[in-house]
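Have a look at the structure below, then the notes.
Removed from the display is one protein chain of the complex; every other protein chain stays in position.
Just so it is clear, A, B and C label the chains in written order, and each chain counts residues from 1 on its own.
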Amino acid sequence: MIDLQRRLVAEALGTGLLVATVVGSGIMAETLTIDVALALLANTIATSAILVVLISALSPISGAHFNPAVSLVFALRRELPWTNAGLYALVQVLGGIIGAVVAHAMFELPLLQVSAHVRTGGAQWFSEGVAAFGLVVVILAGLRFERKAVPMLVGLYITAAYWFTASTSFANPAVAIARSLTDTFSGIRPLDLPGFVLAQFTGAMIALTLMTWLLRVPNAGNLPINPEDPA
Amino acid sequence: MIDLQRRLVAEALGTGLLVATVVGSGIMAETLTIDVALALLANTIATSAILVVLISALSPISGAHFNPAVSLVFALRRELPWTNAGLYALVQVLGGIIGAVVAHAMFELPLLQVSAHVRTGGAQWFSEGVAAFGLVVVILAGLRFERKAVPMLVGLYITAAYWFTASTSFANPAVAIARSLTDTFSGIRPLDLPGFVLAQFTGAMIALTLMTWLLRVPNAGNLPINPEDPA
Amino acid sequence: MIDLQRRLVAEALGTGLLVATVVGSGIMAETLTIDVALALLANTIATSAILVVLISALSPISGAHFNPAVSLVFALRRELPWTNAGLYALVQVLGGIIGAVVAHAMFELPLLQVSAHVRTGGAQWFSEGVAAFGLVVVILAGLRFERKAVPMLVGLYITAAYWFTASTSFANPAVAIARSLTDTFSGIRPLDLPGFVLAQFTGAMIALTLMTWLLRVPNAGNLPINPEDPA
Partner (left out) sequence: MIDLQRRLVAEALGTGLLVATVVGSGIMAETLTIDVALALLANTIATSAILVVLISALSPISGAHFNPAVSLVFALRRELPWTNAGLYALVQVLGGIIGAVVAHAMFELPLLQVSAHVRTGGAQWFSEGVAAFGLVVVILAGLRFERKAVPMLVGLYITAAYWFTASTSFANPAVAIARSLTDTFSGIRPLDLPGFVLAQFTGAMIALTLMTWLLRVPNAGNLPINPEDPA
């Protein structure tokens, strides 16, 4: 067991670099092009790439949650004590905020900002619910069947979710809070945070319920890719 | 052996998330840009990414066919009972339709739509035949030589096939049916479904025939990358 | 040892699908956008993706050369009999031509065409030499150090080489010949073939010479990533 201090530093460092990437790549993209799809594509690629990197590099230390909804899932599965889950969430939020400030400093923008980007309404909330649902499905199935592939699977899932949800898949309360503090491409109005965060936790809980049932199978560790195959 | 109930849920869930991604990312892309190549590129990247994720996450449960033509191939290879193949196809279609509805809900569009996107004619059918042929070649060779790489290989194959076929490679009867129910970027007119589905099954059958012959070799499990290499 | 018949079919099938992808994705891309960089990006992504797929799927059968310059390298290394190398080159060219015809059929274009795309001059030849040099460096080092990664490494190398060479890195005499038979995005004027092919073989030979020296080291199979590291 790694000491809690190092684990909290890893969660803060990871969430910070994740948010710096989300915010920074959004600023870079909207500076360089007027095509919003191209900007979102650059934002997507940068975010997914850093996710694979950060989960690979830091999961052996802290589990690389970087996301209070994910930490809640592990707490409910009794794989993370509740106190630790609370501390994880706290440093995730703090790390995320520092990440936004670092991004602003790199692009010579005011360090502290408040987003005016409206993201609200039922369709947006439904999108965030679906996004978080899919994320937890992927994490739980990945940990169950092929632990080493989890970083890549999460990165690829977010690649898709940036595009198939109407909300560009925040899927992360800590990142959402940090993104409320940037008035750039990836921002979200603070007023719209509660709806997003509630939807994210709801989607994560539904996924936890479904996957707890779906993965309750004997000998699944040895399941072949084609389950009818006797080999 | 995992119980049939969970396997059918996995097939429905996977096909649903796949169609939600195909349809949703198409809507997002055409909303953000007027450049059709850029829209197709976003559509491609999202679809391929979710394919890798879904096959990795769900193949240990159901085989992750998500595609009646693939289930038919396994039935013909006697690796899936015919009853199960029929049930697989049924839940794939149902899951796909739900996926299209979910995508519409996320983007605040009418939940039920009928596509007016014309996709017909010999060149389109030939494209779908080639697309499904290549897909089954990749799946059978991948399962034979490097089972763990199959999710990535299928994702990369579809990446290419979106572009090298004139039909953007549906290559999947269940997804084609679901796509007939969205009047957005990725739709197909219901009238054009039979030609697509027939071409897909035909291509799959040709690939099954070819690969059954090509892969009938002794000791292939230990084949070196350079077959002349004695090492 | 797999019989020669199946190996030749694998080489023809692989080169055919490779050329169908190069040519088909080029046609699709130039149809959808007027931005040449975007068209080349789509062409790049499709080509690289199918390369990874085809090498993974077919290398256990034939070695997945798909390229006479690569077959020549293995013949010179005495890992492929000269007769077989000649037959490999022959079916690679035939497969490639069929691939171009298939691409034309999918896009409703005249099946037989002659390219008018001028690609000549010292800078283009130097580019092709560099492209083939790099390709052979990657293949030989990959086979030496991490055989299973070769498909991905070749795909990623071609991704880069499409962009860092002025010729978009044909790097393959069989593919070059096939591309002379399409008057679309990826074509090359037949008159310009000899310069390209000569440059490709030259680059491959230089790489073979360099790598034969560079890789002649004891115990290299156990070399750590950081060579000074005693662990």
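In this text, a residue touches a chain if its C-beta (ideal position, glycine included) is under 8 Å from a C-beta of that chain, and two chains touch if they have at least 3 such contacts.
From a predicted model like this one, the values you see are computed outputs, not experimental measurements.
One chain is not displayed; in the complete assembly it touches the shown chains A, C. Looking at A:15, A:59, A:92 or A:124, the residue that reaches the missing chain in the full complex is A:59.
Across C:2, C:19, C:41 or C:132, the residue that sits in touch with the chain not pictured is C:41.
Take subunit A: the residues that touch the chain left off the picture are 1-3, 6-7, 9-10, 13, 17, 20-21, 23-25, 28-29, 32-33, 35, 38-39, 41-43, 45-47, 49-50, 52-53, 56-64, 74, 79-81, 84, 102-103, 105-108, 143, 147-148, 150, 155. On the side of subunit C, touch with the chain left out of the figure occurs at residues 35-38, 40-41, 44, 48, 121-123, 126-127, 130, 134, 137-138, 141-142, 144-146, 149, 152-153, 156-157, 159-160, 162-167, 210, 213-214, 217, 220, 223-229.
By definition in this document, only the chains that are shown with their structure count from here on.
Of all chains displayed, B has the C-alpha centre closest to the centre of the whole protein C-alpha set. The rotation that brings the Cα trace of subunit A onto that of subunit B spans 90°, given to the nearest 5.
The distance from the centre of subunit A to the centre of subunit B, each centre being the mean of the chain's C-alpha atoms, comes to 27 Å.
For subunit B, the set of residues that touch two or more other chains comprises 35, 38, 41.
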